[in-house]
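As you look at this complex, bear in mind that one protein chain is not there, while each of the others sits in place.
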Amino acid sequence: MDLALTPEQEMLKAAVRRFVQQEYPKETLLQMAATGNSCPSEPWSNLAATGWLGIAIPQDYGGEGGSLTDAGVLFEELGRGPVPGPHLSSALLGAFTVLAGGTEAQKQEWLPLLAKGERSLVLAVTEADYGWDAQDVRLVAAVDGDGYRLNGAKSYVFDGVSATHFLCAVRAEDNGHVGLVSVPANAAGVTVRSLPGFSWNLSEVKLDNVAVEKADLLGLSFESGWDAFQEAAARTTPVLTAFQVGGCQAVYEMSVEYSRTRIQFSTPIGRFQRVQDHVINLVNQLDAARWTAYEALWKLDTDRYAADAVHLAKAVGSEAYYQACNHAHEVHAGVGSMTEYGLTLHTTASRTLYHYLGDPRYHRRLLADALGL
Amino acid sequence: MDLALTPEQEMLKAAVRRFVQQEYPKETLLQMAATGNSCPSEPWSNLAATGWLGIAIPQDYGGEGGSLTDAGVLFEELGRGPVPGPHLSSALLGAFTVLAGGTEAQKQEWLPLLAKGERSLVLAVTEADYGWDAQDVRLVAAVDGDGYRLNGAKSYVFDGVSATHFLCAVRAEDNGHVGLVSVPANAAGVTVRSLPGFSWNLSEVKLDNVAVEKADLLGLSFESGWDAFQEAAARTTPVLTAFQVGGCQAVYEMSVEYSRTRIQFSTPIGRFQRVQDHVINLVNQLDAARWTAYEALWKLDTDRYAADAVHLAKAVGSEAYYQACNHAHEVHAGVGSMTEYGLTLHTTASRTLYHYLGDPRYHRRLLADALGL
Amino acid sequence: MDFEPTYTKEQENFRLEVRAWLTENVPSGIVHPPDPIDLTYEQYQLRRDLGRKLGEKGWLWPTAPVEYGGGGLSLDYSVVIEEEIDSFGMTLPPYYDSGGKLGGASILVWGSEEQKQFFLNKIFKGEVRTWQLLSEPEAGSDLANVKTTAIRDGDDYVINGQKIFVGSGLGCDYMWTITVTDTEAKRHENLGWFMIPADLPGITIQPMDLLISGGESGAGSGVKNTVFFDNVRVPAFNIVGGENQGWKVATTHLELEHGTGGRIARNWLVDRMFDYCQTTQYRGEPLAKDPEVRSKLVDIYIDAEISRLFNLRNYWMRHSGANITYEGPQASYYRKTSGLRQATAILDILGPVALTYDPELGAVEGHVEAYMRSALIALHPGGTTDIQKVIMARRIGIGREVREKAGALA
Partner (left out) sequence: MDFEPTYTKEQENFRLEVRAWLTENVPSGIVHPPDPIDLTYEQYQLRRDLGRKLGEKGWLWPTAPVEYGGGGLSLDYSVVIEEEIDSFGMTLPPYYDSGGKLGGASILVWGSEEQKQFFLNKIFKGEVRTWQLLSEPEAGSDLANVKTTAIRDGDDYVINGQKIFVGSGLGCDYMWTITVTDTEAKRHENLGWFMIPADLPGITIQPMDLLISGGESGAGSGVKNTVFFDNVRVPAFNIVGGENQGWKVATTHLELEHGTGGRIARNWLVDRMFDYCQTTQYRGEPLAKDPEVRSKLVDIYIDAEISRLFNLRNYWMRHSGANITYEGPQASYYRKTSGLRQATAILDILGPVALTYDPELGAVEGHVEAYMRSALIALHPGGTTDIQKVIMARRIGIGREVREKAGALA
């Protein structure tokens, strides 16, 4: 038994933290949030240059061939920002999907580019009737000569604005089967619009009679794509929860610092038991998210049965990041609502990540299944 | 709009409070809880002598003909004890059931006796598969000459030990219909045993080939009994929640007093915000239970649509009494766990009343129906 | 007990009169956008006009004394007006007027006869819109720690300092503000309240950049501002309650802000959510039929009912002169915390649909998205949830030696 990170992981952790502090200071993050433009950008190019995006992509395909726990360490630090994508959505989920279901040619074509961040391949699965199950896929793929014509819309696509390509879940018009097709973001008939509101990098992708070729289909059979996505999602989810852990860690440190330095009634507010309790609730959420996330990563890395641990981690992690931000707002009161302070960057991210790759309701249901209930 | 009690109700409230303090002091309640014998007893005879048991029974049938709100005021004060039955179970639920479904003869026979407490007629509805719906009734009534033979068992019968008669929900062997039959507690084949554990006056009633006559059937038709029980339960439930309100009020006052007088770290513990928060959580539960209960009583008294209010009141009241006791234990810590202190009388009662006439899950479901969801 | 106003024939006729009048006088296009930050100048003017008309009839502040421009109506008549205006999706006044609501009530208790005549008539007739100015960078929960100074100079006071989280969009006529009137005196004995004309030289208003303003009523008050006072000269007539008497006045002000006013308005968001879930199809059946959704809608309903009853009780206690202790902050605390619970339940029910006001995808014309932000930020204005509990404990009598009294209300 050893719950410590390896020396290499500790070094990586420190390097990423320095990088994020340097390349993604609060001002940069606030400005990216305000404009919605985080990629392409200079910090993004520098991130891509580190090679970290390919951390979990096999070396044969231009990646670093690290473990999922390594990826967890990386993304926990990115979550402290929170650093906007498309990193997890493309270099992890996109790459894992290609790796799991793509032909050798597709792997050769995509993985090196995704590892270097030269392309971003973002999964477009959910639609207006929000849901992550195959039955919720309605986007129609109609056979047209050697290829397909796509008609429909994908809603709440995370990192959609910064994607160069989409990997769209589509339903075959003829037999109703579900598969994945890659579509360039700049293809004719594709329009991407960012969704306004209390959300983080969510957008809608409309496909109006978009032509794709058979070769754009992921894998050899039409159906192979969906299974690949399922497998990739299971491997990506606990890394996403590590990102949420990083967010919890950041708002925890903010809250401890504020409660030590903010003076009211002539004393640091951290002396008041009610303020302490907000911080304690926060750290309990943080640690619950941390250890469920890393146990799930460990189970996957060691090829143990991990379904229960993965669903547990996302159910706990989503709840934790959401509530951690709420507790942080209780500690900061009015100051926390000021955009310039930076807390709302996390508050906003926590809401969107609450649902990304499935919300607590979804994962609790799957957890019950995994437990044989 | 006037949320105050009437002068008459204020007088009743004061009189009942004095009576309970005098006749049911803590020592008496502890001893009744230890032995399980609360009726017959001298305090019980004195309670019956006040005539209060018949508060909601029409004057034509020997009662006081008061409103349900009057009954709420009475039972809130009894709940402060908590004073053991069979009051609500017999003089209210039993009487209301006879009133709603009994023949004129049955009303003439039963109601005056129940009003005076000379008999107690306790509903025996639930069985080993705990549930308050007709489908959960299995106790078999087989036609036998002019009457029936009853075989089966009733579990978790509240006030069963102190009942002189049971009004049993039975299922007709021939057509499967459900009805109510009255059975003397001392009839041949009836055995009553008190259920040991963390429960308040719960018992099991076994009926082994018990013979009853057609006249023992409530109402003219076999089916009339169950509908009568439904109607009576709806009228009794908010009075039961008023009893729970009284329990919350008692543990609230205990907790305020203890937090003002218990000294630790050289200061009254009520100065600590965490202790204050337990008391605040408690008073929030108390007031939520109080106002939902009395609004439901008011709606019933004024013949308004009350289904939603009744289910709301029991869902809130059960939760409130249960949690109020938990908060009180947090305030009292170890002292609260000492039987002699008296808090555990309420803790135990709160657990049993949590389920009596339906638990929060049950009433939340019916509330959703009442709201058209 | 009676949980509803009982209406006489006269009152029922009055209701018809009010309804007819509102139907005639409430212009189209006045309706409140999800986030009032989007309230247009035109909409605001329509609301001010309506306010003035209501003021003329004495319906803007129905229970306020006639001699100061109020309606002088009894509780049951005022309830009729509030219910009718509520059915038009508005409140009294039909615009953000924190300083009128809280400053007006404070002046009723602490103002001189001249001040009552001068200020209350303007407020109760709807001639002016007033903001309250409390918080400062160093004075959030600790209001007594304000640093803004008002120093006597001849017949005037000269005011310097900075206030934050002030008001709304589109300006105001008066500012109801607390300042230090004696920089030497000790805590709680050094304060003074002023009713300040907003157009005095030296006053600068600067909008703040916030997640949302988070007023307690739904989507809040829209814009919040930082207000700077740079040697602003205010006539001594405008100090209310006297120099260094400010804390006394504050108790009245805070009492109302802490929820003792009570409310009878329904919770529109709950109705809207129920309606949305019953009419929105998901996987071929109404969303409301999903067992988990059903259960969460019941959670939302129960919290709303308890909050409604707490506010109703306070409304009755206030107007019947009952002895109020912890009930004000209790209602405020419950409204704040249950509001966030409800937002969480809605997020669970709707998913990311709840996070956008996109016209094609957002729910309930964007009201839900605004609520996701305001339910969180509403935890703090008017006393944080922690402060509400501090006051509750004192009023219950466990926080201090002596049980604290509630602030005086007219």
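Order as written gives the chain letters A, B and C; numbering starts at 1 within each chain.
Here is the rule we go by: a residue touches a chain if its C-beta (ideal position, glycine included) is under 8 Å from a C-beta of that chain, and two chains touch if they have at least 3 such contacts.
Only a predicted model underlies this, so the values are computations on that prediction, with no experimental measurement involved.
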Residue touching the undisplayed chain, where the options are B:4, B:49 or B:128: B:128
Touch list for subunit C against the chain that is not drawn: 291-292, 295
Residues belonging to subunit A that touch the chain removed from view: 1-5, 69, 256, 259-260, 268, 270-271, 273, 275-277, 279-280, 283-284, 287-288, 291-292, 294-295, 297-299, 312, 315-316, 364, 367-368, 371-373
Absent chain, residues of subunit B that touch it: 128-131, 135-136, 155-156, 195-199, 202, 204, 263-265, 269, 272, 274-275, 322, 326, 329-330, 333-335, 337-340, 344, 347-348, 351-352, 354-355, 359-361
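The working rule: only the chains that are shown with their structure count from here on.
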Geometric centre distance via CA averages, subunit C-subunit B, whole Å: 42
Between subunit A and subunit C, centroid-to-centroid distance (C-alpha), Å: 40
Inter-chain centre distance, subunit A versus subunit B - centres from mean C-alpha coordinates, in Å: 53
Multi-partner residues of subunit A (at least 2 other chains): 272, 274
Residues of subunit C engaged with two or more neighbouring chains: 389-390
